[in-house]
Structure formats: C-alpha cells, structure tokens
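The complex is shown incomplete by one protein chain, all other protein chains being positioned as in the whole.
Which chain is which? They are A, B, C, D and E, in the order written, and residues in each are numbered from 1.
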Amino acid sequence: MKYIKDYKEGDRVFDIYLCKHMQSAVTKNGKPYINVILQDKTGTIDAKVWEPNNAGIEDFDTLDYIEVYGEVNNFQGALQVNVKRIRVCREGEYDPADYLPVSKKNNDEMYKELLGIIGTIKNPYIKQLLNAFFAEDEAFIKKFRKSSAAKTMHHGFVGGLLEHTLSVTKLCDYLCGCYPLLKRDLLLAAAMCHDIGKVKEISLFPENDYTDDGQLLGHIIMGCEMIGEKVAKIPGFPPVLASELKHCILAHHGEYEYGSPKKPALFEAVALNMADNTDAKMQMMTEIFDNVTDSNWLGFNRVFESNLRSTRME
Amino acid sequence: MKYIKDYKEGDRVFDIYLCKHMQSAVTKNGKPYINVILQDKTGTIDAKVWEPNNAGIEDFDTLDYIEVYGEVNNFQGALQVNVKRIRVCREGEYDPADYLPVSKKNNDEMYKELLGIIGTIKNPYIKQLLNAFFAEDEAFIKKFRKSSAAKTMHHGFVGGLLEHTLSVTKLCDYLCGCYPLLKRDLLLAAAMCHDIGKVKEISLFPENDYTDDGQLLGHIIMGCEMIGEKVAKIPGFPPVLASELKHCILAHHGEYEYGSPKKPALFEAVALNMADNTDAKMQMMTEIFDNVTDSNWLGFNRVFESNLRSTRME
Amino acid sequence: MKYIKDYKEGDRVFDIYLCKHMQSAVTKNGKPYINVILQDKTGTIDAKVWEPNNAGIEDFDTLDYIEVYGEVNNFQGALQVNVKRIRVCREGEYDPADYLPVSKKNNDEMYKELLGIIGTIKNPYIKQLLNAFFAEDEAFIKKFRKSSAAKTMHHGFVGGLLEHTLSVTKLCDYLCGCYPLLKRDLLLAAAMCHDIGKVKEISLFPENDYTDDGQLLGHIIMGCEMIGEKVAKIPGFPPVLASELKHCILAHHGEYEYGSPKKPALFEAVALNMADNTDAKMQMMTEIFDNVTDSNWLGFNRVFESNLRSTRME
Amino acid sequence: MKYIKDYKEGDRVFDIYLCKHMQSAVTKNGKPYINVILQDKTGTIDAKVWEPNNAGIEDFDTLDYIEVYGEVNNFQGALQVNVKRIRVCREGEYDPADYLPVSKKNNDEMYKELLGIIGTIKNPYIKQLLNAFFAEDEAFIKKFRKSSAAKTMHHGFVGGLLEHTLSVTKLCDYLCGCYPLLKRDLLLAAAMCHDIGKVKEISLFPENDYTDDGQLLGHIIMGCEMIGEKVAKIPGFPPVLASELKHCILAHHGEYEYGSPKKPALFEAVALNMADNTDAKMQMMTEIFDNVTDSNWLGFNRVFESNLRSTRME
Amino acid sequence: MKYIKDYKEGDRVFDIYLCKHMQSAVTKNGKPYINVILQDKTGTIDAKVWEPNNAGIEDFDTLDYIEVYGEVNNFQGALQVNVKRIRVCREGEYDPADYLPVSKKNNDEMYKELLGIIGTIKNPYIKQLLNAFFAEDEAFIKKFRKSSAAKTMHHGFVGGLLEHTLSVTKLCDYLCGCYPLLKRDLLLAAAMCHDIGKVKEISLFPENDYTDDGQLLGHIIMGCEMIGEKVAKIPGFPPVLASELKHCILAHHGEYEYGSPKKPALFEAVALNMADNTDAKMQMMTEIFDNVTDSNWLGFNRVFESNLRSTRME
Partner (left out) sequence: MKYIKDYKEGDRVFDIYLCKHMQSAVTKNGKPYINVILQDKTGTIDAKVWEPNNAGIEDFDTLDYIEVYGEVNNFQGALQVNVKRIRVCREGEYDPADYLPVSKKNNDEMYKELLGIIGTIKNPYIKQLLNAFFAEDEAFIKKFRKSSAAKTMHHGFVGGLLEHTLSVTKLCDYLCGCYPLLKRDLLLAAAMCHDIGKVKEISLFPENDYTDDGQLLGHIIMGCEMIGEKVAKIPGFPPVLASELKHCILAHHGEYEYGSPKKPALFEAVALNMADNTDAKMQMMTEIFDNVTDSNWLGFNRVFESNLRSTRME
C-alpha cells in the first residue's frame, strides 16, 4: 500500500483509503463536483472528483473505505488527488489499522501489563472490582483497548486510552514507593478507572467524536456511575471504600473549572490528579515535538500558553 | 415554655432545651467548669455550669435534650445562664419542633402542593419517576420533608428543602408560561429533583451537618445517582430523556466553580439554573432582612459582595 | 410581496427591498460592479449589480428602500440575485414593517398591559414618575415602543425593548407574590425603567447601532440621568426614594464587569438583577432554538459557554 | 495644648479632645464603666471612665468635644488615660483644626493654584463650567476645600480632596506637555472634576464616613450628575463636549471592577486614569513611609500585594 | 525617492526598496511567480513578479534592499506593483533610515539629554554604573540608541528604546519633585536601566524580532543580569543598593502576570512601574490617533479593552 505521506506530484494512485469526509459542491460555472478528504494512518490529503456523474464513481459516503484511482497534482503548492474512479469496499478488503492513528506501543503487551498490576492488588474487594472491569467484562474490554483518550489534545489514537491509563497507573505506583502514606490499592484502582467513562464519552474510531451522553454527562460522571454499578454486584463491598474510590474519579481533574465537581480531599485523590496531569502534559509535549526536526520556535501554544521550541543543548 | 429570645437579666430558668454543644474547661485558677450552648427554635444562649461535680448535674452530652435550672445573668453586655441543675430528658418529654428552626410554611400543605403539580405532568415516564420518589418511597419522603436545603446560606431549617424545591418548581412553571419552547414535563421534573441529593449530603436536624458522602461526592452527583437507580426500575424509560434529566441536575449550579461538572446545554437546564439561583438569592435576602427593623447599613455581605440595607422609600 | 426566505434558484424578482448595505467593487479584470445586501423581515440575501453604469440602475445608497428587478442564481451553493434594474423608492411606497425584524407580540397590547400595571402602583410619586415617562412623554413613548433591546444578543428587533421591559416587569410582579418583603411599587418602577436609557444608547431601526452617547456613557448612566430629570419636575418626590430607584437602575447588571458601577445593595435591586438576567437568558435560548427543527448539537455558544442542543425527550 | 503623640506614662491630662468614640460596658464583676477613644490631629488614645456615675462625669456622646481631666497609665505596654472628670464643650471653646488630620499643604495656596490653572483654560465653555464649580458655587467650594479624598486609603484628611485634585491636575498638565495629541482643556477640566462627587459621597470631618447616597450611587455617578446640572445652565455648551467630559469622569477608575461603568475610550480618559492612579499610589506610599524611621520590612500590604520596606541605598 | 504612501494607480516605479518579505508561489495554472512585500519608512505595498525567470529578475531574498522597476496597478481596490525588473543593491547605495520606521525625535539630542540627566546624579556609585552603560560601553550604546522598545505595541521604531527610556526617566524626575520621599538617584537609575535588557531581547531593525534568549529569558531577567555584571566591576558598590536597583528592574511590570517575578516592594519600584505604564499607554494612544483625521469610532481595541475614538470637543 502506498502511504499518503509518501505521495509526490505526478504519482498515480490506486489503493484503498478511508474517506474521512465528503461533500458535494458546485464550481463558479455551476458544474457539480465532490470535495473529499482521504485518510490513512500516515495522514490526510485533499481530493477532488471533477466528474461525479461518471460511471466509474460509485455512490459513497463519509467514513466509507473506498478504492481510489487518480493522479496526484500540485495546487497552489499543496498536493491534491484528481480522482477518476471510486469503488466502495467491503469489510475484509482492508485492515482498519492501516487507516487510523494507532498507539506506537503494543496493545496486547500494554493490556497484559495492566492485568499484571491488578494481580498485585491486595484488597480483595478492589481486586474483584478491577477484574470485573478489566478481566471479565468483554464488551468493556474491547472498547477500552480501542478507545482514544481524547478527541484532540493527547493520546488521540487507537489504544490511547489504554496507553494513558497504564502510564498513569505506573506513575502512581512510583509515587507509592516515594510517599508511604499513600494507600496503594486505592490509588492504583483509581488510576486504572479514572478515565473508563471515556468509552462512553467518545465514540470509537474512525468517528472518534463526542457522543450525546458524552456532551450531556461527561466521562467523569459516567465513570463514577459505572463503578457504582459494578460495586453493587460485589457482595460486602465496603461503602466508604466505594465512596472514596468514586471521589478519586470525581476529583481527578483537580479543579472545578476543568469539570471536577469536587476538589481532591484525600491524599490518593491529590496523587491521581498529579499523575494524570503529568502524563497528559508529557504526552502532549511528545506529540508536539515528535515530528519536529529543527529547533525553530513553533509559535504560541494555547495549552501551554507559551511559544515552544525543541531543546538544542548547544 | 419560656423561649430564649424572651430571656431578661435576672430571670429564673426551669425548662427543657436542646444542648447544641457542651465542652469541659478549666478556669485560670484550675477549677473545672462546663461551657454549654442551649438552643430552642427562637435562638441560642451561652450557659455555664460552674460546679460540674454537684449532685444536681447529671452526665449529659452534645445534642441531648436537657432540663435546665438556673439564672440569667448579664456578662459584658450579653446574657448568660448560670446553670445549677441539669437533667437529661427522654423522647416524649419534649417536642423537637420547639427546638429547631422550622419553615414558616405548613409542611403538609407544601407537600400536597408538590404532589398536585406531579398530577399535572403528562409524560408517563416522568410522572412514574416523580411518583417513585415523592409518592412511594417512604424513607425518602420522610427525609425530604424534614431536611434543610443547606447547612448555612438559605433555607437552613426543618422543611427548608421542601420549601425551596416547591418554590423553584413553581417559578419554573411560571417560566413555562412565558417561554413556550420550554418542555414543561422535563423542566418541572428537574426542578423537583434538583436537590434530592441533599437528603444524603446533609444529616437531619438537630445535627444538620455535611455527611461523609456529602463531602466526598456532593448532592449533585448523589442526586444524579438516585435518579439513575429509580430510572433503572421503570421499564421502557427513554434513555435520552434520562440523560437529559440527569444533565439538568448536573448543570443546575450553572458554573463549574459552583460544583457543576457540566454547563447547561439544554434550554430547560438554563431555566432551572436561573430559577434555582433566583429563589436562593431571594430567600437569602428574606432571611437577612426578616428581623431588621431599621434601615441602617448592615455592613459588607460576602455573598452579595456589597454593603446592604433595607429599603426606606422616603 | 415575495419574501426573501421563499426565493428559489431561477426565480424572477421584482419587488421593493431594504438595501441593508452597498459597496462598489472591481472584478479581477478591472470591471466595476456593486455588492448589495437586500433585506426584508424574513432575512437577507446577497445581490450583484454587474452593469452599474446601465441606465436602469439609479443612484442608491445603504438604507435606501429600492425596487429591484433581477434573477435568483445559485453561486457555490448559495442563492444570489443578479440585479438588472434598481429604482429608489419614496416613503409611502413601502411599509417599513415588512423590512425589519419585529417582535411577534402585538405592540399595542404590550403597551396597554404596561400601562395597566402602572395603574396598580400605589405610591403616588412613583406613579407620577412612571406616567411622566410611559403615558405623557410622547417622544419617549414613540422611541421606547420601537426600540430593540440590543444590537445583537437578545430582543434585537422592533418592539424588543417594550417586550423585554414588560416581561421583566411581570416576572418581578410574580416575585413580589412569592417574597413579601419586596416593595412592589419600587421594584416594578425599577423594572419598567431599567433599560429606558437604551432609547438613547441604540439608534432606531433600520440602523439599530450604538450612538456616540451610547458608547461614551451607556444606557445605565443615561437611564439614571433621565430619571433624575423627571424626578426634578415632581414636587415633593422623596429624595431617598429617588436614590433607591436610581440605585436599582445602576445595579441591574449585577456585576461590575457587566458595567454596573454598584453591586445591588437593596432587596429590590437584587430581584431586578435576577429578573433581567432570567428574561435575557430565556429569550436568547428562545431565539437560538426558534428555527431549529432537529436536535443536533449546534456547536459551542460563547454566551452560554457550552455546546447546545434542543431537547429530545426520547 | 498637650498633643496625644507627646503623652508619657504618669502625665496628668487636662485639655479638650474630640471624643472619636464612646461605649458603655460592664466589668466581669458587673461594674459599669465607659470605653472612650480620644483624638487630636496627632493621633488617638484609649481612655477609661471607671466611675461613670461620678458627679464630675457629664453626659457626653461620640463626636462631642470634651474637656478631660485624668492620668496617663501604662496597660500591657500601651498608654491609656484613666479619666476622672469630663465636661462637654461648646463651639468656640476649641479649634476643630487641632483635632482632625489636616493636609500639610496650605489650603488657601492650593485653592489659589487651582484657580490659576482655570485661568489658563482657553475653551470658553469649559472655563465657564469650571468657574461655575470652583469660583462661584460657594456651598460647593466650602465642602470641596474641607473634604478628604477617601475614608481610608489615601488623602484621608481635611483638604485631602483639594490636594489630590490639584496634584492630578498638575500631573495631567505635565502629560499634555509630553503628548501633544492630548486636548489640554478637556483633560484639565476632567482632572479638576474627576472626584467632585466625593463631596456628596463622604460626609465632612469629624465624621468622614460614607453617606447613604454615597453607598447607593457613588461619587462617580454623582459627579457625572453634578456636571450635567451645571452644563444645563450654560447656554450653548456643546453636547458632544459635555458627553466627552462625563465620559472621562465615568471612566477614570479605568476598570469595571473598580466601579467605572465605562472603560476609557478617549485619549484624555486614559490620561486621567493614569494620573489619578499614579497620584493615589504615590500618596499611599508617602503616607505609609512618612513616619517610618528604620528600614525593616513592614509586613504584607494588601493594596500593593507585597511586603514593603523603606529604601536603604547602602 | 518616491515614497510608497504617495503611489497612485498607473504610476511607474523605479527606486530602491527594502524587501520585507518574499515567497515563491504557483498560479492555479501551475505557473511560478513571486509574492513580494516592499517597504519604506512610509509604509508597505504588495508586489508580484509574474515572470520570475526573466533575465531582469536577479536572485534576491527577504531583507535585501532591491531596486525595483514596475507599474502600480489596482487589484480589487488595493494597489499592487507589477514588477518587471529587480536588482539587488549593495550597502552605500541606499540610506537605511529611508526604509525603517524611525522616532520622530532627534536621536543625538535625546541621547545628549539622557547624559545630561546622568550628570545630575549625586550618588557616586550609581553615577559610575550609569556611565558604565550609557557613556562608556560603545557596543551597548550603539544598540541601545537603535533599538525599538517593542516588536509591536508601542515605540516599535528605530530609536524607540531611547525615546521611551528618556520619557520614563523625565516622568520619574517630575514625580521626585512631587513626592519628596522618593530617592531620586535610585529612581532615575532604575528608569534609565529598566528596559536595557531589550537590546538582547529584540534584534535590531530591519528584523526587529524576539531573539532566542529573548524568548527563553526575557528582557527583565537579562537586564538584571547586565546590571549584576557592571556592578561587579565597580569596587565598593553597596550590595543593598545593587539589590534595590535590581528589584526595581524585576518589579517594573508591576504584576506577576505581566512577567515581573516580584511585585514592587520599594517606593521607587512603585513609581517606576507607574511611570513606565503611563508612558506606554500614552505612546500607544499617540500612535493610534496619529494618523486619524476624523472622529469615527475605530472599533474594539484589545489593549484598552474598549472601542476608541479621537476627541471632538464639539
């Protein structure tokens, strides 16, 4: 397969791509045409169908996988595909993993590592709860492993939720080694569950957008509800422990203005907030600088409220 | 019964009061004594037991109802009871209503009015849900009718939660008459349920303080959970409707910094926020000016961020 | 008359419209043409005069009422009028009400309702003052009834100021019924006068823009001045009452950052602030959802600081 | 007269002082006594009347001038007057200037300097307006020359308003020399009038407290009204000029949160805001360091949001 | 030389200009061309090189001084130069002063005035320090006299840093006359040095952009370092005086959010902050209104957070 990032002017294209977006339009002269954005895991490219009524152009829609035949042109300095033929593909003809941004880390290994940490939990109720989510609830596990951690911002790729969860959990484990007053079982459970509501807040790829419930309720509240439902099925689960765990979830954004209805009131809630914030910021920086090869100033970044540049050490 | 607000210097006291607070202490000369705060529904007064080891002083504790024999003195301009004898009373010897701040409005009538409004709801699922809380759940109803709406701030008296709920509901009904795009069934349901979590957030009188779950989770989240639990028992309850109702509860404080994890995103959520805020402010003002008989400036008020005075119209 | 909202591609146009805006321009090839925006009460549409030097094109200007002859085309998916002839009309040839956004409510009825409420005021000085504005000052009444309540935001149509004033006044009257400590005469007077300065702040339609004094002084200060002038002509008007009324006007935005030089310090000032804010928000919501027929998310709204959608109840 | 700042332990006191405050009280043993604060222009001192029922103690009240006979004691390290006799004095027995904080600058000279600057104004309308206030309105002039510029903060002494006004006016004149686009006549008029509303906002000494109108309306609005009233009496006063002058008054605090209902929109309004703020801060600093003789850190200052110390230059 | 502000449609151009910016591009039809922005001290103008491969078009780059031969056209209402020939010029062929925005005040005179003020300083250490910068350090003096005081905002022209420094110093001198507790030597030294770090923060014209160190460290910190380095070379310089001077530099922005790591804690630091802010605001206003000939409202200005207009006085 020819990846989009490798296109050059004059190339002939004949491959399957994800149609990220399509929209019919009319030229100044009143001629209909179609604007298309093609996507694979290496990026996106604009494409135009100038003869939408040609026999070679099948009916297609946004988020279809389409086989495209065409030519790469240069329009005002940017590459563009002039599409001559389009065929809609069926499942099986393509591997979705080729078309979506995906975590660089191995999904199976990350998942296994998470299960390994659950194995070290001593409190039987917490262990039971974590297994109920991460080892037994197949529907949840499937979504959890595929979800991104965000629509934009950071970890916005397949497996991103798992990668972020694991990273926060391990940082919390490190903190438990440094600050012995932290209750490891509670903190690690809170770390693993802190973003589980995102499987309901953000739809799966290729859509990866806020759901209706995501907009109305948000992942913090839905995650808290999900814990309430699982806890109700574990006989004898200590009620104060359940409230403490929910509190950590509710408070993990740390500030009211970031959507937490409670400020952290327990040591573990503070620790989770620090770990979540640290991994988020570190990952954002990683994504910003990942493809930067020079050390020019990148311009003002709204999240970090600063102009940024990569480090030179010269 | 002689009410505290009617005490005068030199009065002899011999009646039952609520012991709001007691604490043992030692004089500069090393003599033990007891500080007491006595309460009835008209106010509180300081009292001292200078001879705690006398035979007439029974063992008593904070929140006991105690029969007090003593004398009213003036100490540095404030009245104080010099207590000679104390006897702890049993339930039945006193009427708690005499000792607690109580809504001026009739509890039965307010409750009946609320049920009457439920009768006008047309959506069968919403009606079923409201009945499940306000007509069928005896344990909930008992607490809901006795709760205050706040520890301090406004409606901080027995029946306050019911009074506030009814007032907000009626204001919402008024708004439905003015702005026809509002969905009355949803808005009135949200109004009735917006503070139900307070029955778990604040303990009943005479304690009337934040519970552990109140601190960790808050009434917004617990109210949302309570709705989720009742909805789960109503077959066919439309899921989007449930989310919309929960959203109104979550967003009713209007701002993140007031503990709402979501800003209002539906017309009804905005209306509920306006009505709740209006009744809260109007009631606070009513409580501030209720016993003010002159029109002097009262000094800076931190909630209203202003010096306040009652209106003169001269 | 053919309304703009009913235009379809290919229609022939021959009717009078308000010229909301006109600007001469030059094509890439150096040919002069004229960009025009036509308006009637149902909306606006772009128009082009490609041959501005033709005999059929009279000299015209922004805010003229013009008779237009032309054809409706589709340009890049949007409708556009290709104008062949233009004639400037004189007063009398058209009814301005057809060309401006107008309150859906009957202006005469609203005005009568307002006068009716003045009839219920008991304080003779306040009654005299309100009559001086709303019953006797013809120049004021004419402007007050035609003004919008805002350039954008809410009630931005002919009669909007009257509609908003009446709505706030009635909500205040409702509150007086709920909270007996409110002084009805003062609160209703403040409600009726709270935005009278807008007749000087915003010019009448079709311009409907900030005046020079509006920019320099604002409606809050000018409204306060207007009250001062009328009060000076009422013998014996109690000076404290005058200051209390002015205070309600000054404080009605509730917060310094919204342009109020004083925070509400009287119960009535707080009530007015609540009622004004409630009607403003409710009306904004009404205008947002008025023409929305689906329940898709509308995108982030800067006033409500939230994504919004209409309620589904499914 | 013996000034309070010169009192020493053991001194006998027999002189007239202002009674800044008096309040009856009762000792722990139930004996009545009176707490008094005596004031002269050099400071204040606590005093006690231990035998209030003695024949030598006349009835007196807060803000009376009283002849005091007594003895200076040291109580817990602070001086205190033990008062034996009190006689209430009549006007004429004392010179109020001895009892009030007074500007160090000569009131007549400052006033003359202000009139001199009015003499340099060229615009006839502005000159007429300034004369109407500062040369012709005797009642205004009397208050203006005696007022303080604030209850606390800065220039809180007799003549403080005149001193502040003159200082701001001269700084504005300096700025006119530096930035030629400034309109000197408008800016100087605005500077002279910017705080005239304070003669209504703060009562005269010895009370020097906010008036009712001061609380309800504030000096910014009342100053603007006062200008409006004088302008109305000057035939042909240009209306835009009047609005521009009022705008400068309204905007002189520079920020909404400081009570300005408008942000500066004219060059002169910005200049006035800068000059007012600069003189206020410089005078506060002068008052803070005026009696400081060492260069220790003075502790956190809430206005300057910093710990402060006087400069050492070593 | 023909200045850009005097260009008219149809003019023939044949003169030397600064090439502010150049970028190669391709037309829709794939033809290469070059976008150019030409600059002289009166403004900038767009230019196009439609035949970049012509013999008459020498290789040139951004910030070259180029001799341009071409014609002034009108494109969509804006003037544009159609360039036929370009020749790159050598130093000496042009006077850079013709191409850069330059202070209207005479650089030599301003510099002399600054030296004159240094002559009035009495403290020998401060005098030595100021001479070390402004009289002896040739490299520094050269940059200091040519620098702008900002990239945008105010004083953004050759000589702007000197003009701003002198203006602040003189305003501080004026304040010393009004508030005698100010230490003149310290305040004037702080005024002269407050922005010296800008010679390292912003590169010289024609680039006039933030340097790498400017971004990483900022002029406040670098200015403080520069003082530390010079002080280290003056034997016996009092260490507290050095810290007080550095403090004034660190605190001169007045607020943490404007990049000052310390709030003003000394009287002189407060005075410098006031003077710097006043000159900045006054100069911004001067630059805004300098070329405005009418008194229309200019639209919302983000620095002054207000719509602005020039004063009419009518």
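Heads up, the rule we're going with is that a residue touches a chain if its C-beta (ideal position, glycine included) is under 8 Å from a C-beta of that chain, and two chains touch if they have at least 3 such contacts.
Note that this is a predicted model, so its numbers are computed, not measured.
> Which displayed chains does the hidden chain touch?
A, B, D, E
> Of A:K183, A:K198, A:K230 or A:K246, which residue touches the hidden chain?
Hidden-chain contact among the options goes to A:K183.
> Of A:L175, A:A191, A:I220 or A:I249, which one is in contact with the hidden chain?
Missing-chain contact among the listed residues: A:L175.
> Considering the entire assembly, which residues of chain A contact the chain that has been omitted?
So the residues of chain A touching the missing chain come out as 123, 167, 170-171, 174-175, 178-179, 181, 183, 185-186, 238, 240-241, 244, 262-268, 270-271, 274-275, 277-278, 281-283, 285-286, 289-290, 304-314.
> Touching the missing chain, which residues of chain B?
25-26, 28, 30, 212, 215
> Footprint of the hidden chain on chain E, which residues?
Contacting residues on chain E, toward the hidden partner: 212-213, 215-218, 220-221, 224-225, 228, 240, 243-244, 246-247, 250, 256-262, 265-266.
One rule holds for everything that comes next: only the chains that are shown with their structure count from here on.
> Among the other chains, which touch chain A and chain B together?
Joint contacts, listed by label: C.
> Which pair wins on C-beta contacts, B-C or A-E?
The greater number of contacts lies at B-C.
> Taking the mean of the C-alpha atoms as each chain's centre, how many Å separate chain C from chain D?
A distance of 45 Å separates the two centres.
> Which positions in chain B are in touch with at least two other chains?
Within chain B, residues 240, 244, 262, 265-266, 307, 309 contact more than one other chain.
> So which chains end up touching which?
Touch list across chains, by label: A-B, A-C, A-E, B-C, B-D, C-D, C-E, D-E.
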